[in-house]
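And then subunit A:
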Amino acid sequence: MMENIPVLSLTILLPLIGALISFLLGKRGHMAKWVALIFSAAAFILSLALAYEFVVDPSSAAAGEIEGYSNGYQYYESHVWIEAIGINYIVGIDGISLPMFVLTTLLCMLSIIFSWDTDRRPKEYFGLMLILEVGVLGVFVSLDYFMFYVFWEIVLIPMYLMIGIWGGPRKDYAAIKFFIYTHVASLAMLIAIMAMYFEASLGTFSMEAIATQSVDFSRGMQVAIFAAMFFGFGVKLPMVPFHTWLPDAHVEAPTAGSVLLAGLLLKMGGYGLIRVAIPSLPSGAEDMVVVMAVIAVASILYGAVLCLAQNDLKKMVAYSSISHMGFVLLGYATLGELGVVAGVFQMFAHGLVTAVLFMMCGVVQHKCGTRLIDNLGGLAKKMPIAAALMTIGFLASLGLPGLVSFAAEFMVFAAVFFKWGLWIFLPIIAVVVTAAYYLWALQRSMFGPMTEKIDLSHVKDVDWYEGLPVAILIVLIAIFGVFPYLIFSRIGPAVEIALRAFGGG
Partner candidate 1 sequence: MLEYAWLIPVFPFVAFLLISLLPKRTLSWEDGAGYAIGGAAGALILSALVIGDVLAGNTMVGDGPKFTWLVVADIEVTFGIWIDQLTAIMLVVVAIVGTLVVIYSGGYMHEEAERRRRYYAEIMLFISVMYGLVISDNYLQMFIFWELVGLCSYLLIGFWYEKPSAASAAKRAFIVTRVGDIMFMAGIIILFKYVGSLDFANLFGDEGVAAVPNDMMILATALIFGGAIGKSAQFPLHEWLPDAMEGPTTVSALIHAATMVKAGVYLTARSYPLLVQAPDTLLFVAVIGGVTALIAATVALVATDIKRVLAYSTISQLGYMTLALGAGGYLVVYADSAGGYSAALFHLMNHAFFKALLFLCAGSVIHAVGTNDMRMMGGLGKKMKITSLTMLVGAIAISGVPPFSGFWSKDEVLAAVYSAGEFNSLFLLLWIMGIATAFMTAFYMFRMWFMTFAGEPRSDYHAHESPKLMTVPLMILAALAMTSGFVLFIGDGFGAFSGDSISELFHGGHHESAADILSHIFGDPLTYVSLVLAVMGILLAYRMYYVPGFDRSVFARGLSGRLQKALENRWYISRFYDDFAVKVVYGFSLVADAFDRYVIDGIVNGFAFLGARSGNVIRRTQTGNVQRYTSLIVVGLCLLLIFMLYIVPWGGW
Partner candidate 2 sequence: MIPIEYWLVFSSLLFCIGAYGVLTRKNAIVVLMCIEIMLNSANINLVMFSSYHSVLHGTVDPSGQVFTLFSIAIAAAEVAVGLAILLSVYRRYQTIEVDKINILRW
């Protein structure tokens, strides 16, 4: 059905058109949200169609006829862009990028719905959101290092502006910190890309072409390049100790910004590692396994412990992201198919769950005017639906079976035990700590007697535009929790290809 249509390019283009229209609305700024909704919804529908048509089973007969399938990519498009230095426009999607791709279009659409009542400079707000969507989508489908880098940097700017313009009291500090931190990281990545380009000396930036050469680089070269890439992607992930930009950015960012930041931008780091760093530089990855594992476990435990100490709901959720993204890194560090698949699935799961959490923090902020746990209490009585949604979100995040995170966490633990044996007891402690900080926060903010510290008499329950996105996400969390097979079956073959260099995983 869609063989002859450049679906990926179209999906990337739609939000871009939407953004341009939104910027050009002039005095009709109140229309911006409709423009944004229509274009993001169109992109979402297109991505759904794409996911539906995606060939799951690589061995099926149809797979042989798809161009570029040898590397697992479908909807492959390749055009020359700048011939002189070998820059091409190459996009393609495989089982690793597919969940991320759909997640991106979904979260962007839902955050646009969630920001329905934004009346401060709406043209710019919604336009920037769409630009962000373009950038993230581009990162997830680019198969050319140059394009990858360009899209990667495109993402930074709208996020910087969102924090800087629509942010909280310390927005300037947070925005600059976010920008410089992640920009330094992308420079490390750029150096790594350049190193690979010149070392491979193929005169092309194509990821697939370079990957065929880079697996044979000398071990020292691979380790050096991998280290640079690991730093570049790891800061985005974020990994301890390069994580402090995240809580600040989240605390200051507007809710939708936080949703996209945690739901998508963090995934770019994890995606980069598995798309670029690990498959292209197998020896480098092998030498860095211990570093990766130690950092991952440190992130998991350290993030979890820090959550306990937080008084700001949103900051707590931000630290929990560090902890949960640590599972992604830990899964990757096993360098086995089980762990890597689980890591990719954890990214998807975390994207869904963390969006719910940040949205609910936003709801509390909007309705009560504060997110400080000390000032909250007994909200369940006033806003039962919000309390229920928040409880489900917290439970999903603490890895309750039947909800989406559990499958990922369990498989990561299994992979860790397979590889490192009884070291499993270190990261597994985080499961208890996670339960502790979520439930404790729930107890103090939602349950107990109603607080006297803030005026709750006019507090209303969630509005439709807040409840609807959260409800949609929760339904998805439940569906993929009960049927993780739907995602695993798509990630699996792609990861198998990505790990070919490791001798079949």
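The definition used in the following text is that a contact is a pair of C-beta atoms (placed from the backbone, for glycine too) under 8 Å apart; a residue touches a chain by one contact, two chains touch by 3 or more; residues count from 1.
How these were chosen: all candidates are chains of the complex that A comes from, given by their letters.
Not measured: the values here are computed from a predicted model.
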item: Interface partner of subunit A in the complex, by touch - 1 or 2; value: 1
item: Residues on subunit A engaged by candidate 1 in the complex (per definition of touch); value: 177, 180-181, 241, 243-245, 302, 305-310, 336-338, 341-342, 378, 380-381, 395, 400-402, 406-407, 410-411, 413-414, 417-418, 424-425, 428-429, 431-433, 435-436, 439-440, 442-443, 446-450, 483-485, 488-489, 492, 496, 505
